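A single protein chain has been omitted; all remaining protein chains appear in their positions.
Labels run A and B following the written order; every chain starts at residue 1.
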Amino acid sequence: METVDRMKSLLEVNNLFVQFAGSDNKEYAVEDVSFEVRRGEILGIVGESGSGKSVTCYSLLGLLPVNGSHTVNGQARFDQSNLFGLSDKSLREIRGKRIGMVFQDPMSALNPYMSIGDQVMEPLLHHTQTSKADARVRVIQLLEEVGIEDAAKRIDDYPHMFSGGMRQRVVIAMALIMEPELLIADEPTSALDVTTQAHIIALIKDAQSVRDLSVIFISHDLGVVRNIADRVLVMEKGQVVEQGENWQIFDRPAHPYTQKLLAAIPKTAKPNAFQFQGANSLDLLDVKNLEVRYADQLAVDDVSFTMRRGEVLGIVGESGSGKSTLSKAIVRLTQADRGEVLFEGVPLLTSKGEVLRSLRKKVQMVFQDPYSSLNPRMTAFEIIAEPIQLHGLNTDPKSTAKKVVRLMGDVGLPETALHRYPHEFSGGQCQRIAIARAIAAAPQLLIADEPVSALDVTVQAEILELLLVLVKAMNLTMIFISHDMAVVRYVSDRVAVMASGRLVELGETEQVFSLPSHRYTRALVDTVKSELG
Amino acid sequence: MIRIALNRILQGIPVLFVVITVTFFLIRQAPGGPFDAERALPPEVIKNLEATYRLDAPVYQQYFDYLGNLLKGDFGPSFRYPGRSVTELIATGLPITLELAVYALAVALVLGLLAGLLAATRPRTLQDYLPMALAMTGICLPTFLLGPLLVLVFGIWFEWLPVSGWGYAPGDKILPSLTLGLAYAAVIARLSRGGLLEVLSQNYIRTARAKGLSTPTILFRHALPGGMAPVIAYLGPAIAGLLTGSFVVETIFQIPGLGRFYVQAAFNRDYTMIMGTTILLSALIVVLNIVADLVSIKLNPQLRQKHRHE
Partner (left out) sequence: MNNKMLASHHPLDGQDGEYGQSLWSLAWAKLRKNKLAMFGLGVIVFMTIIAVLTPLLSPYPQEAQDLTLGAVPPSAAHWLGTDTLGRDLLTRLMYGGRVSLLVGFAATAVALVIGILWGTIAGYFGGIIDAAMMRIVDILYALPFMIFVILLMVVFERSFLLLFLAIGLIEWLTMARIVRAQVMNIRRQEYISAAVVTGLSRRQIIFRHIMPNVIGPVIVYVTLTIPGVMLFEAFLSFLGLGVQPPASSWGVLISDGVETMEEYPWLLIFPGIALSLTLFSLNFLGDGLRDALDPRTTVDGDGG
């Protein structure tokens, strides 16, 4: 019976500890992790950033950074061999030959100085005696299989000539060329657009079933993992908090952290959505035929919409759809080439001097990258006080200070953090400071450009909550831009969908979500629905 | 590639033109004529001399004459070596200077890359610290100090190598080439180490490791092309530096190259000679810069494509 068991489990990890030198406290990056991967199954590993999910897999293959000193303890058995007991040479025989890897960022995972063909065939030439001509034939065949069209022509092209999704296909081909038994995919879809994501997941699933591969699928995205994994491992702060079959984890989560993770996914529409009255006199913002041209392409193509006071308008679209450019054009961070923007009837795009300054006070923005949106040389206090001082809301320093303290409280930051610098805050905390800055001058319109996409899922939930509370309390009108349909659905009263610069659909959230009319919107909605199961 | 080359050459022509023009008019601004320093010559002799060298014509006339002659490869007569043309003088000096520069470049590349490679493969170990300490020394020991020190040690104390000349005695090319090349070896060592370490931390190196490739394969096939980018970009300035550096080295080792002519011409106010050498060296530097530029484009697929679309 024992032989059968061993046949079943391909990889077995017991009591794995990983520690990086340099951290003063004896904190483990990976602490007492044990799991197994059975033949032919897909094991999902989920966790937020810093949970140790990637470190675990890299440590098994000796892929942790060479220069950074680290210690790895524990047992890991792959098939018959003890991974930690192997010589460097024998480990290399397993790595790349019997275990393939796919990485997160396809943009940087390929060598820019080598053609994709050379890179894909490299393991074949290195591990076997295949001739270059034979290898070429095999590579073309495999590239076709992973969906590179015209592979025979494109085999000598360099990575920068491919899109992100195509590069990821190349990386997958590279991982599969030795017909490995185990494929480790580290966040393979996180850097990709939703629709591309779906293709890559389908590709990995196909490859798995055709080859009877075992797969370790690492992701922070619960929806994706739910979609693909047979069994799931949940990690938090270097430890495995829960593992089990897909349905157990997602339908009957036992551990509080798993429950928290699942609860953080926005599943519902915005409660008590905004009631639209017919009267147009209440219009706050009126965008007419806006057009932005980059080089010879239309980044924003004839976009028009109006917003009513107090509503939240979500704008969704993939990267390059023009949603960010649209918001930048509205606040004049990017010059519009044509069209008009009226704010309370005042033309925003052509105003100057005092008029513009008073408009600036009324229209504020929150950005995507919480670190880059705060000046690293200013304290939280200085950052939040700047708009107050600029717009002369408070003339004496004392009341300014008081106001800043109150704002810190409003966004949920302790007063003690007032004189700290951005690098001393976490990403979520930085985003709170950015929000405090945006509401400091009591604006009427808030534009949030992907405000939660750089954050972990639990932090994301908190920030969304904060935004919704503020919108209500301050009677704000908000444009909320995101690539994530579920998030947009959660916060918006109405949704606008953008694709290649055009506004292809605009309607009340539930209507768009349940009856998407545009082809692209349907694709977006489908991915979200399938992930929610 | 040919189009890029042509493009670069077209850009180089105005630069050369500026060099020639500025040099020409700058020289005219110099206090005193070329014959002032001579023992008080009678005015009519000076007049004769000026007529011979066409210095009595209007300045613009002289300028166009000079340009015309340049196109024919004629740098005019030397003021100081009567009867010899600047072109002749340059023809004797240039090959020597070029030979010196080539040897020095070889020293710089071989030693520099070796040190950089050693250091980058084992960072923060003795194998890193030692070559880098040497490199720092090389950067902080100027040629005109290093040269005499090498002469003192190997030429005078140990008497291993000749201390002057070029091609007169066996081994007399060693010290000048080392003197000129070591400083650049130091810079190249630092640049290649930095470039390699930067590349070795890239994600695609991790990909290469995940393929099970051996360390030398990763280093030479994957890391070297990207890691060498800073070194290749430095080649242009390095060559310019080598050519100007030859002034000092040729002076120290009494090598009859272009640099030594230049320095002597500077002291003798031999204006045609100064102009000739300035223009020639500038042209060389401009051309070699273009070559270095083309090499770096050739080696980087991304740049290659960018230029194709320009």
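In this text, a residue touches a chain if its C-beta (ideal position, glycine included) is under 8 Å from a C-beta of that chain, and two chains touch if they have at least 3 such contacts.
If you're wondering where the values come from, they're calculated on a predicted model, not measured in any experiment.
Note on the chain not shown: across the whole complex it touches A, B. The chain not shown here is touched by just one of B:R3, B:K47, B:R84 or B:R124, and that residue is B:R124.
Interface note: of A:T258, A:Q368, A:Q460 or A:T477, the residue touching the hidden chain in the full complex is A:Q368. Panel shows subunit A; residues 20, 22, 24, 29, 48-51, 54-55, 58, 64-65, 68, 237, 328, 331-333, 356-357, 360-361, 363-365, 367-369, 372-377, 379, 386-387, 390-391, 414, 416-421, 423-426, 429, 434, 437, 441 of it touch the chain omitted from the view. Panel shows subunit B; residues 11-12, 14-15, 18-19, 22-23, 26-27, 29-31, 124, 136, 139-145, 148-149, 151-152, 156, 201, 206, 240-241, 244, 247-248, 251-252, 262-263, 266-267, 269, 274, 278, 281-282, 285-286, 289 of it touch the chain omitted from the view.
Keep in mind that, in the parts below, only the chains that are shown with their structure count from here on.
Subunit A and subunit B have Cα centroids separated by 51 Å. By the touch criterion stated above, subunit A contacts subunit B in their complex at residues 61, 63, 65-67, 92-97, 100-101, 103, 105, 108-115, 122-123, 126-127, 158, 160-161, 171, 174-175.
Contact residues of subunit B toward subunit A in the complex are 123-124, 200-204, 206-214, 217, 221-222, 225-226, 299-302, 305.
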